[in-house]
Each structure stands twice: as C-alpha cells, then as structure tokens.
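What follows is a structure written as structure tokens; I'll ask about it next.
Of the protein chains in this complex, all but one are displayed in their positions.
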Amino acid sequence: MSSSPDLAANVPAPSASLQAGLARSLLGLALRGAARLAKMLAVLLAIAIVNFLLIHLAPGDPATVLAGQSGAADPQFIAQLRHSFGLDRPLLVQLWLYLRHIAMLDLGTSYTQDRPVLGLILDRLPATLLLTGAAFAFALIAGIALGALAARRAGKATDTAVTILALAFYATPIFWVGLMLVLVFSVWLGWLPSFGMETVGAGYRGLDHWLDVGRYLILPALTLGLFYMAVYARLTRAAMVEVAGQDFIRTARAKGLTEGRILRRHILRNALLPVVTFAGIQAGQLIGGSVLVEAVFAWPGIGQLAFNALLARDYPVLLGVFLCTAAMVVVFNLATDLLYRLIDPRMAP
Amino acid sequence: MRTVLRAMARNRGALGGAIFLALVLALAAFAHVLFPQSPWDMAGAPFTPPGQDGFLLGTDSLGRDVAAGIAYGARVSLLIGAVSTLAALAIGVGLGALAGYAGGLIDDALMRVTEFFQTIPSFILAVVLVAIFSPSLASIVGAIAIVSWPPVARVVRAEFRTLRAREFVQAAEVQGRSRASIVCREILPNALPPIVVLASLMVASAILLESALSFLGLGDPNLMSWGFIIGAGRSVIQLAWWVSVFPGIAIFLTVLALNLLGEGLGEALDPRLRQGTRL
Amino acid sequence: MQDGITRRQALAAGGLAALGLMRVAEAEAAGIAPKRGGLLQSVITPEPPILILGVNQQAPTLEVGSKIYQGLLEFSETLEPKPLLAKSWEISADKTRYTFHLQPGVLWHDGEKFTADDVIFSIMQFNMTLAPRARAVFASIKSATAPDPMTVVLTLAQPFEPFLLMFDVTATPMMPKHIYDGTDYRTNPHNQTPIGTGPFQLDHWQRGSFIRLKRFEKYWKPGQPYLDGIVYRVIPDSQSRALALQTGQIALTSGNDIEPFDIPRFRAMPTLAIETKGWEMFSPLAWLELNNRVKPLDDVRVRQAISHAIDRKFIAERLWFGTAKPATSPIASTTRYHDPAAHLQDYDPKKAMALLDEAGLKPGAGGVRFTLRHLELPYGEVWTRLSEYIRAALGKIGIALTMESTDPGGWASRMSNWNYDTTINYLYQFGDPTLGVERSYVSSNIKKVVFTNTEGYSNPEVDALFAKARVAPDTASRRKDFYAVQKLLIEQVPVVWLIELTFPTIHKKTLHDVITLGTGVQGCFDDVFLA
Partner (left out) sequence: MSLLAVEHLSIALPPGGDRAHAVEDVSFTLEPGRVLCLVGESGSGKSVSAGAIMGLLPQALRPQSGTIRFEGEDLLAATPARLRSLRGARIGMVFQEPMTVLNPLMRIGDQIGEMLLAHRWAARALGPVKARIAALLEAVHLPDPGRIARAYPHALSGGQRQRVMIAMAMALEPSLLIADEPTTALDVTTQMQILRLLADLQRRRGTAVLFITHDFGVVAEIADDVAVMRHGRIVEQGTARQVLAAPAHPYTQSLIAAALHEGAPRIAAAADAAELLGVERLCKTYARAGIFTRTRARRALDSVSLSLRRGETYGLVGESGSGKSTLARSIVRLVQPEAGAIRLAGVDLRPLGRAAWKPFRKRVQMVFQDPFASLNPRMRVGEAIAAGPIAHGMARAAALARAADLLALVQLDPAAAQRFPHEFSGGQRQRIGIARALALEPELLIADEPVSALDVSVQAQILALLEDLRVRLGLTMLFITHDLRIAAQICDRVAVMRNGAIVEEGVTAQVFSHPAHAYTAALLDSVPGRNWRQGGAHG
C-alpha cells in the first residue's frame, strides 16, 4: 500500500464539511426558517384573497338571508343590515379591511351569531383537532402495521388479504362507512353512541369525562381514519417492498444480520420516512374529510361550523374557517418538513 | 401495447376490474332499454323492499325504482368521473408540461400555484365552489377538476423534467427539432404511462368526490347519481336500508374496479414492476 | 266577541293560582301529580346563533328564547289570549285604546324589577328597531304611556282587530330596559348572557354542542317551573336526532327535528307521544310559488291546470307521512277566518291537460308542452322530495321542470330578485290573515324582498278586500271580507297551495303538559314536568 496514501486524504473529508457546516448551519437554519415563514405567509395571503373573492362571487348576500330568516323584511331593514356589515362598500375596500383585520388576528364578526369569528373557531377547534388527531394516529399506526405485515408476507395470502382490505376502504365513500358503522354499532348492537361528543348533563369530571368522550370518539375517528389507514397501508407496503430491493439491504444481509433486525433497523426505518412525510402533508386533507364525518356524527367541530356557515352565507365565518384550515395545513407541512429534516440526516443543514 | 394488454390479463385484479367496468359501462349505455321509464318516475309504492312487486332492489321514499336509479346513476357517475378527469388532465398536463419543460421562473411560479391549490383542503374547496356556483353538472365537474389537477401537474412536471434531461430528448434538441415536435413526439408519449394510471385513479376519486357532494345535497338536482340516491336514502336508512346500501355498493365496486385497473395498468406500464420485485 | 274575550281573560286573570290549579287538576285527573325536578333533554336544529329574541327571530332562537323571555300574553290552541306578564287588560269601546295591567312581583334574571317602563321600551324602542313585523304594526301606535309602574296604555291611530296577537313572546318579547336602553341592541355585550323574566335562565352554552338552561329560582309563579333545567343538544344530522330519540337520549323533539318519514316508526313506539298541535299561531302553509310574470304562468288557466295536476293527499301522506294536511284555502284551517267551505282545485290530470290545451299549449316533442325552471327550497330533504314529486306530477301533464338547487342565501336572493319560474315556499300566518296572509297577495307588497308578494300577483279586488279587512273593527265584517278573498284567490291561483304543515312534537310520555298553547314548544314551559 501507501504508494499514494495522500490521495485518500485529498478527497474532502466529512469533517471539513461538518465543521464548516456547523458554523453556517445556524445561519442556514435561520434563513430557511425565514424563507419558510415568508412562503407560509404568502400562501395564507393568497388563500385569504382567493377565498374572499370566491365567496363574494356568490349570488345572494347575507343581508338577504338574514332578512329572510327574520320572517319579514323591508328594503330599509336590508339596507340597514348591509350597512352594518360593510357590504355596501367597494369590494376592494372590503378586501383591504379584511386583510388588515386578519393581520391582527381579527377574523371579523359572524353575521348570524353576532360573535367574533376567531372565538367561534377556537370554540370548535379542539373538537376537530381531537377528531382528526385521533383519526390520524389510528390511520398511521394501523396503516403502517398492516402495510408492514403485508410487505413482510408479500405474495402470500396475508398480503392479498391486507391489500384487498386496504383497497376496500380506499374505494368506499367515507360517509357511507360512517352510516354503516352507525347502523351496526349503534342501531343494531347498541354498543357505542352514534352522535355528539359527550353525554350532556352527565357531569363527568376528570378521567370519567375523557372516557366518556373516548366512547363518542370511536366511531367518527374510525370512519375518518379507515380511508387514510388504507392509504398508509398501501404506501407502507410499497415503500417497504421498494426499500427491500435496495442495495443496502443486500449489504445488511451480507453482514449476517438476522431478518428481524434487517426489517426493523433497515427496511422499516427507511420505508417509514416517505410514509410519514406523505402522511404529514396528507394531514391537511383530513380536515376536509372531517366536514363529512362531523356532519354524520354531529361532531361539534369547525367542519360543521363551515358547512353551516356556507348554507347561511355567513362570509366571515366561512373565510375564517378557510383561513384557519389552510393555516393548519401550512403549519402541518412546516412541521412535517422540520421533522423530516430531523429524521433524515441527508437533509441536515 | 400488446405486451401491456398481456401483462394486464395476467393480473387477475386488473382483469376483474376491467370486466366489471365494462359491465357498468354496458349498464349505463343500456339503462334506457333496461328501464324505459325515467328513474324519477314514481313507479311503485314507497319503500317496497328488494325483490317485491318486481323491484329487484326495492323502491325509495317516493316509490322510485332503486335499480333504475343505479342504472341511470351509472351514466352520471361515469360521465362526471370521466369529464372532470379530462378537465383536470387538461389543466394538469398543460401546466405540468409547461413548468417541467420551461423550468426556471415559469416552473417556480407554476409550482407555487400548484402548492397553493394543494394547501387548501380540497374537499372544503370543492364544497365551496359547488355551493357558490350553485350545483349543476358544470359546477360539479369544474369543482372536481379544480381540486384534482395539482397531482397531475406535479407528476407531469416531474416526468417532463426527467425526460427533458434524457439523452434522446437532448438528441432531438441537437437535431434542431421544434419545441412542439420535441414535446409532442419525444416527451409526451413517454410521459403518458403515469398519466394514464393517474387518470384511472382520478376517475375513481372523482366518483367518490361527486358522491360526497351529492351526499351533502350539492348534487345536480336534474341528474340521478349514486351519491344522490344515498343522500336521499340515508335519512331513511333504518326504514329502508336498501336505498342507501345498494348505491353505496355500486360506488364501492366501481371505484374498486377503477383502482384495480389503474394498478394493473401501472404494473403493466412500469417494466420494473412487471418483473414483480417482491420482498 | 272582543269584549267577551276581555271579560273572560279579566276573570281568569283574577286568580292566577287558579290557572295553575286547573292544570294540576287536569293532571291529577289523569293520575299524575306535577313533580318538581328533572332535567329535560331536548334538541335544537339548527343551533341558534344568539338567544336574544328580537335580535333574531328564527325558530330555534324562539324555541330556546321563549323559556328565557316572556311576552305580555300567551295564546291558546284556538288563539285566544291568556295572561302572562300582563295579568289582565281592557280594550276601549272604539277599539283604539289598550290598557295592560302588569303582573306584580316579576323579576329579571339579574334581580331587577320588571315594570311598565320595560314594556314601553320593548314595544316602542327595542322591537320597533329590530323587528320589521312589529314595526309594521306598531307604527300605528299614537301613544304609549305608563300611568303607574304596573300599567301600560297603548293608543292606536285606528282600530286593528288582531292587535293582541302581537303580544305573544314570539312577536314582541319583553326586554330589560336597564340593559338595552341607549345601546346598539345588536352588539350589546349582554347578548351573550340573556336576561329575561322567564322560568329558565342560561346556564351554559357549549357552541356546536348544547345549550343548558337552569331553573330561575326567583320566577314569579310560586313553585314553578317544575323542571330543574332544559338541555338543548345540537345535532345537525336528522338521522342522529332520530336515533337519539329512539334510544331515549332525548325526551323532546319539535319542528323539523324529525324528518316526516321517521314519524311512522315513532308512532309505533309505546313510550312516545306525538302531537301535531301547537303550531296554530304560525299555521305554516306551503305552496308552489308561480312567478306570475313568466309566460305562460300569466295565464290563469295554466295556473289552474297546475293546481289540478297535483295530488295533495299524496304529498301529505307519502311525503309528510300524515303529519301535514292537504291545503284547502290560502288561509290555513287553524287560523282565524278560515272558510271551512273553501276547497281547492281537485286532483284531475285530465282536466289539467284540457285546460292547457285550451290555453293553446299543445304537447310538442316527447309530450312536452313547455319547460319551466324550478328552484328547490333548500330547507332540508323533504322539500327536495317535494320538488321531485312536483316535477314528476307536472311531467305527467306535459310540463317539464328543470331543477335548480341553491343554498338559503342563493334562494333568498333569487326570490327577492324575482329570478325564478317556480319554487316552493312556506309562510307563517301569525294567527290572522292581516298579519300573515295579506302580505303574499296584495299588489302594494310586490317588492324585491323575500317573503313579500314575490310572485307578482296583482288584483285590485283582492287588494281592496284585504285593505277593508285590515281596519274593520269587528270580526263579522272581517270574516265576510276574508271569505270573499279566499274564494277569489282560489279561483285565480296566484300560487298553488299544497299543504298545511303541522310540525309534530314528539316527547316521552313521562313528559307532561308540553303542548298547551297555540305556540306549542315556543311556550315558556313553566308548567312542564317529568313524572
């Protein structure tokens, strides 16, 4: 050896890049954070503008609706309502006012409920977060477990069974699953409550309260989660099969590792990365799905709030819910991105 | 092409899916022969259970034949699924191709727009669009297309970017070919397989989306669609389970068939998968 | 008649306890004594935006708010006034001066005393500002005075026979002057914590989930209310509500809570009682509204043909499962001045087709004579089914309907812009044709506002009859005019009346005295009990 040992050292050592990287990494992280934040704000601004314009394109305005609901109306009454909502001002002015208020977290006041929109949303948000969070956790855990099972037994009966199950839930309308679950577990078997979020008037406290909520949570969370479970199961299976075919798995075998360790330490870890990333991005869509589920199960979340607001033409509420869900998606994406950077060393600054 | 067909035929799921879809298409095409009366007609007594009085799948709360509804609904579901997918493809392929081929600032701008549309929860956006432009065939198709194009754009852009860097495309560039010729003859034919696969899956999700909209009462009131029947039947589910169960099964099977077909196509068109890499 | 009522009420009001005792007696006769205690679980659909009556007049607000607020009077199932916050009243001989004697010892939920000032504020300020319906009537009040803290005198410019009907809580709730005077009523911070005189006060409102009311301990009727409280759960999905009722999680539903097709199921349940009474004050009447400006709907023969083509019995029995009655007149049968002899065009498709032929509208390709747009009423499923029925029924006589669906906002907007051919509409009649029927047919009310004469029907004869009946002081002459106008309208078919809605109230049989008034579940519930 050693006819040219210096050449080996010539190749840039990781130490150099690591050292230099460390110094720059803080700056880099800060810059990237700022970039992310700016992008996030730009997206939110765009969403606010688009939603505002979209909803103002709608025929009919809230004053007419309110007037209609009061049982009788005269033009003076409608004009008065329009004025008090600022609907008689130019659209651009309304938009500008709206954006200015948003900047101060003032999402306006609900036409029909006479309360600040932010308050309405914050009232409902925990319910939606609980539902989507539970559904997401269930979907992710069950999906990954099923996917891993299928991948491990690829080509066998278990694989086929899991694949069929996943396809079935993937192909079934979410609301229909909800209806069928209610039919079976509430109507026929009477095991679980079919609607609402808690036993009202029962006055449960502490643990009892959460157990109570848990019982109410099972069906809606299942309904929302089953579809995504199917998605994650399919993804996990595909990712694992793909990773299993990669060179470093052959390396692991050549090292004499047991199959179990190869599965856990090499295949699963690498396969889960894309699955979790995708799931994080998908989490935003869960909020959309929750509209249907909240409608079927009378779950008092923001999905229901949005749908009712839409039917009643309650613009500020609708805009608020949109902005809020979009913000949640953006935040979720950001969190996923950061998580991804944490887990995947290749993305480290 | 023949190898693709042969590969598909070997895939039992895809074959089953294709056969079932052919049946659904036949049902849609011959709905007026099988059920000469309009599906809206009150054909019998309300809530006739399946099998009675000659109603194979029973009747609903107005005495309308559920079987006729499903047959005519097949037309609507497939039509909406197909048309909205075509519309989404038109937008997605157009923008994706432009972004992927042009690159640079155009790519950046288009991708921001795509990201933006992916950020808004798509179902809520669809609901808002349909509600605002009031439910009709056009608004439903439009809304579904608008929420479904971003994945197409991303896939097409990715394909275009890879293909654009491929040597045969560069060779065409060096030959002095026009941009149109390069895009249409070199890139697009090679980008088609993933688009075709995506399209079959999109038809499936469009059918699901339409049914969800109808379920919330946002369907076209002049069209008998499966989602509408479930929506109309869900409130009587304890009284007449068949009204919502059968169209639900129709949606389920059709979407399943489309997914199987899509996967089969995907495997058949992807030579890597065709060899059947398994764990 | 008018004097009669007054006298009888004065007598009854003489002993308030007697009224309570009478109820108790009724219950005891059935072997059940009123019992104090128990929480009533009910449901509210949709969730009311606010509980301040007057600021909002929607049915859900009224249902909950009527437990918190009260009116001067309440009305029996035959729409006769009964004392509430006014223990008695007198009407002058010329029918222009009304004197109300207030119930003593009434407290607001915050402990303040209820006085004549509150009454005058509620009538002349609060409701005049907020409620268009009240404004229309109270505009003719010449003076409102309080000779003493327990007496209110209202003087009208001219006689107005249905005046007393305006003092139900659903029309003119009594509001606390000390909270609202001089503020913007809509944005008053107290709007989140309603203060009324009713038997119940707001305990907790979990938005999107439930509203819980608790007993007001200082309620002016001793020993009442019997219930500890009422919980209104918010359950937007009708099937979930039906399930809740079926499983016993809720004990009372009303209005549209339960869809008509579920009624037969509940009728079969021995633990539940179904009542269709309690809507007399509102007597909602549903019709197929025809835009009289649109050809060929401007031809009376065409309108008659449509009326002949519709089987109202089918609608009442198949769509509403017997909870609705076929309409027989523009004035609902439960309302004052309904003509029992009136009847609408018979169900006769052949005659309908003959009329259309006569109007020169021959069937074209596919048997279609002409095509109309039909705007669906976006108030729930059964209304969609009704539209679907009407399309099928009109299709049989060669009229094709193209359905258009929209949300309540879009519907209201299209209605107020007269941008429709046909649609479904239903209106409350508020107990008297002048209050609830006139507005839909007189030409002076053709406005670009929803719930006016949006169909654009104009007939000087009809206008004259309604105008005459409005100011006529005695019931007999009013009856004559209203009978005449009914006959005229039925012949002219400005809209095609379909059914009288009687929303079923379903409650557990252990819940007593639920429906005792013409306002049904919009009564104050101070005598409702669980046993």
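When the chains are written out, they are named A, B and C in that same order, and each has its own residue count from 1.
Heads up, the rule we're going with is that contacts are C-beta pairs under 8 Å (C-beta built on N, C-alpha and C of every residue); 3 or more make two chains touch, one makes a residue touch a chain.
Predicted, not measured: the structure shown is a model, and the values here were computed from it.
S.K.: Which shown chains does the chain we cannot see touch?
M.R.: So, spelled out: the chain left out of view touches A, B.
S.K.: Provide the residue numbers of chain B that touch the chain removed from this figure.
M.R.: 166-178, 181, 185-186, 189-190, 278
S.K.: Counting contacts across the full complex, list the positions on chain A that touch the omitted chain.
M.R.: Residues touching the hidden chain, for chain A, are 1-5, 7-9, 11-15, 17-18, 24, 28, 31-32, 34-35, 38, 246-248, 250-258, 261, 265-266, 269-270, 273, 343-346, 348.
By our rule, only the chains that are shown with their structure count from here on.
S.K.: Roughly how far is chain B from chain C, centre to centre by C-alpha average, rounded to an integer in Å?
M.R.: 46
S.K.: What is the distance in Å between the mean C-alpha positions of chain A and chain B?
M.R.: Centres of chain A and chain B (C-alpha means) sit 23 Å apart.
S.K.: Rounded to a whole Å, what is the gap between the Cα centroids of chain A and chain C?
M.R.: Whole-Å distance between the two chain centres: 43.
S.K.: Multi-chain contacts in chain B: which residues touch at least two other chains?
M.R.: If we look for residues of chain B contacting two or more partner chains, we find 131, 134, 234, 237-238.
S.K.: If a residue has to touch 2 or more other chains to count, which residues of chain C qualify?
M.R.: Residue numbers touching two or more other chains: 239, 378, 406-407, 410.
S.K.: Please output the residues of chain C touching chain A within their complex, sorted ascending.
M.R.: Residue list for chain C touching chain A: 39, 41, 46-47, 49-50, 55-58, 131-133, 135-136, 186-187, 191-192, 206-210, 212, 231, 233-237, 239-240, 243-244, 247, 249, 378, 406-416, 428, 439, 447-452.
S.K.: Spell out the residues on chain B that touch chain C in their complex, using ranges where they run on.
M.R.: So the residues of chain B in touch with chain C come to 38, 40-42, 46, 61-63, 131, 134-136, 217-222, 232, 234-239.
S.K.: Chain B touches which residues of chain A in the complex?
M.R.: 42-43, 46-47, 51, 54-55, 57-59, 151-152, 154-155, 167-168, 170-176, 179-180, 183, 187, 240-242, 244-245, 284-285, 287-289, 291-292, 295, 303, 306-307, 310-311, 318, 321-322, 325-326, 329-330, 333
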